[in-house]
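Here is the structure we will look at, set down as structure tokens.
Excluded from the complex is one protein chain; the other protein chains are retained at their positions.
Chain IDs A, B and C follow the sequence of writing; residue 1 opens each chain.
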Amino acid sequence: MRLSDTGRVEAFSDSVFAIVITLLVLDLYDHDVRPGDLASDLLARWPAYAAFVVSFVYVGVIWLNHHALFRRIHRMDGGLLWINLAILFSTVIVPFPTSVLGDAVAEGGGTDDQRVAVVLYALVAAVMSAPWWGVFSYLCHHPELLEPGVPTGYLRAQRIRPLTGLVLYVVCGVGGWFVGPAFGMACIAVVILYHALTSEGLREGPAGRLLGAFRR
Amino acid sequence: MRLSDTGRVEAFSDSVFAIVITLLVLDLYDHDVRPGDLASDLLARWPAYAAFVVSFVYVGVIWLNHHALFRRIHRMDGGLLWINLAILFSTVIVPFPTSVLGDAVAEGGGTDDQRVAVVLYALVAAVMSAPWWGVFSYLCHHPELLEPGVPTGYLRAQRIRPLTGLVLYVVCGVGGWFVGPAFGMACIAVVILYHALTSEGLREGPAGRLLGAFRR
Amino acid sequence: MRLSDTGRVEAFSDSVFAIVITLLVLDLYDHDVRPGDLASDLLARWPAYAAFVVSFVYVGVIWLNHHALFRRIHRMDGGLLWINLAILFSTVIVPFPTSVLGDAVAEGGGTDDQRVAVVLYALVAAVMSAPWWGVFSYLCHHPELLEPGVPTGYLRAQRIRPLTGLVLYVVCGVGGWFVGPAFGMACIAVVILYHALTSEGLREGPAGRLLGAFRR
Partner (left out) sequence: MRLSDTGRVEAFSDSVFAIVITLLVLDLYDHDVRPGDLASDLLARWPAYAAFVVSFVYVGVIWLNHHALFRRIHRMDGGLLWINLAILFSTVIVPFPTSVLGDAVAEGGGTDDQRVAVVLYALVAAVMSAPWWGVFSYLCHHPELLEPGVPTGYLRAQRIRPLTGLVLYVVCGVGGWFVGPAFGMACIAVVILYHALTSEGLREGPAGRLLGAFRR
């Protein structure tokens, strides 16, 4: 027995998501703690923890979305393989703005550095929406790749979500720059929550129904 | 052939466990060794090795418990996906207190730092029990997600274990703070051993029977 | 149900590719940013980003090629296991020249260091072609390992690609040394693109047809 083509792509993607979600922890600590200052140093690094939580949820949501999408894909072609690589690319870079953001806030980089870091995070998040728009569009034009019984309207409806995300993340970046880094980061967290709430994998369970109530 | 929903969640979770258990090794060494002092430097870092062993066993036990639980789950819903992400979140952070603890003891951080590090470890361990309580409670209310033939009493009985763990880890943290870091760490190791002994995956083999003898 | 021999080798290889592709991100940032200089520091590190993108695509292309090859393999033998380990070995080292290259350009290492870094990258890329030549040759002599229906001419044709790659990468290294590091790096990117275009996994979809048009 061996995994089908789709199965192997799913397994590869899952490995990448798993590694990204785990690598994030490497930024939680900072080895240069002065003796005697551990408690205060740990507390001072709370922005790195906040960035870690946001990015963990973000990658988790990407995984849920990927999971929900691939359940509907029956077979892969070359175009889909490349779009999937683009999705992985955009996921793999998440630890980078996370780390920059955590450091900028925790290590007293000043408001200027923090604004730069929030804009970088928002920019990366916006860029991450592009391949998701791509995959839904591609599948719209290649319904033969889908599992039988997937309604044609499904993909068209899904395409709106990454576009919304892209626009909202740009707004977050602008807000972070002009209003302040804390405001920008809060906006980003809200947009990630929006993606979590609308990720298809949530529709089924009671949590989904609960969250669905907020959505209406 | 492709993995079922449950299969893909298991595979993703296993990848995360595998990465966490392997990342722990990155803290074993410290590149700033003075020439000629390698032997004494290696020996002086024994607390980092002890923390590594404890955390390795801890993640291993989590994996065994996850394994035992998922064998009883027939299908996933949205709520279960999110609780599983919470379990992964709590596992992913294990290297953080491990590293802090190893460094605090090995690099002569003084008793104050060491007590902080033990309390952090106990706190993280206590927090890690919460999603396990959540998953057993959730499944109690959704028996339709279970494999046929799983006795209803099983989940109710399992729910007690994370609650016990949570209380005991808090006790460990308090003990580590007031009695001393070595005492706190020893308590934590005992609680992890308790979880190992009661992990369902152990019931079957001779090791399980041996360990079961201690349990009675 | 368990994975077949081929399935387990694929899964192991995919994990390695997934980790390599994700580890590349660790080099994107540099923790020693002076307060207030975040924006300029981030911009100054663009060569590390370029090296990251090239290496990400490179490992992605290797994965596509591996994927396309293993779909044609019916069962493994000992020789194939070892050749596969050699392929993994050559992939695992990709982050090393990537990091050296990014640092040499970003941190003002002077043209000398940059030429060394480009030559190192080209050398590693050339060395990476060898096990691919090996695997195609080995399978030519062991058609019994192939899936039924794989045309005998397929492997013979494939063998030319790693040889071409090897020669071209050496040319890139020589060009990087004598003409300049930017020229060498551009050549390497072109050769990686060549491998992407000719990777069998691309033949099927519209992207493949589009790219195929360039190939003719």
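Everything below uses one rule, namely that a residue touches a chain if its C-beta (ideal position, glycine included) is under 8 Å from a C-beta of that chain, and two chains touch if they have at least 3 such contacts.
Quick caveat: nothing in here was measured; it's all calculated off a predicted structure.
Colleague: Decide which residue listed in B:W63, B:W82, B:F96 or B:Y169 touches the omitted chain of the complex.
Modeller: B:W63
Colleague: Quick one: say which of C:L28, C:L42 or C:L80 touches the chain that got left out.
Modeller: The single option touching the absent chain is C:L80.
Colleague: Just name the one of C:F12, C:Y49, C:Y154 or C:Y194 that touches the chain not displayed here.
Modeller: C:F12
Colleague: Take the complete complex as the reference. Which residues in subunit C touch the chain that isn't displayed?
Modeller: Within subunit C, the residues that touch the unshown chain are 1-3, 5, 8, 11-12, 15-16, 18-20, 23, 26, 77-82, 85, 88-89, 92-93, 95-96, 99-100, 103-104, 107-110, 112-113, 116-117, 120, 142.
Colleague: Tell me where the left-out chain touches subunit B, residue by residue.
Modeller: 1-4, 6-7, 10-11, 14-15, 17-19, 21-26, 28-29, 31, 33, 35-39, 42, 56, 60, 63-64, 67, 71, 201-208
Please note the rule applied: only the chains that are shown with their structure count from here on.
Colleague: Work out the mean Cα position per chain and let me know which chain is farthest from subunit B.
Modeller: Checked the centroid distances; the maximum from subunit B is C.
Colleague: What chain lies closest to the overall centre, CA atoms only?
Modeller: If we average C-alpha coordinates per chain, A lands closest to the whole-structure average.
Colleague: Rotation angle for the CA superposition of subunit A on subunit C, to the nearest 5°?
Modeller: 90
Colleague: Compute the distance, rounded to whole Å, between the mean C-alpha positions of subunit B and subunit C.
Modeller: 37
Colleague: Residues of subunit A touching 2+ other chains?
Modeller: Residues 1-3, 11, 15, 19, 23, 26.
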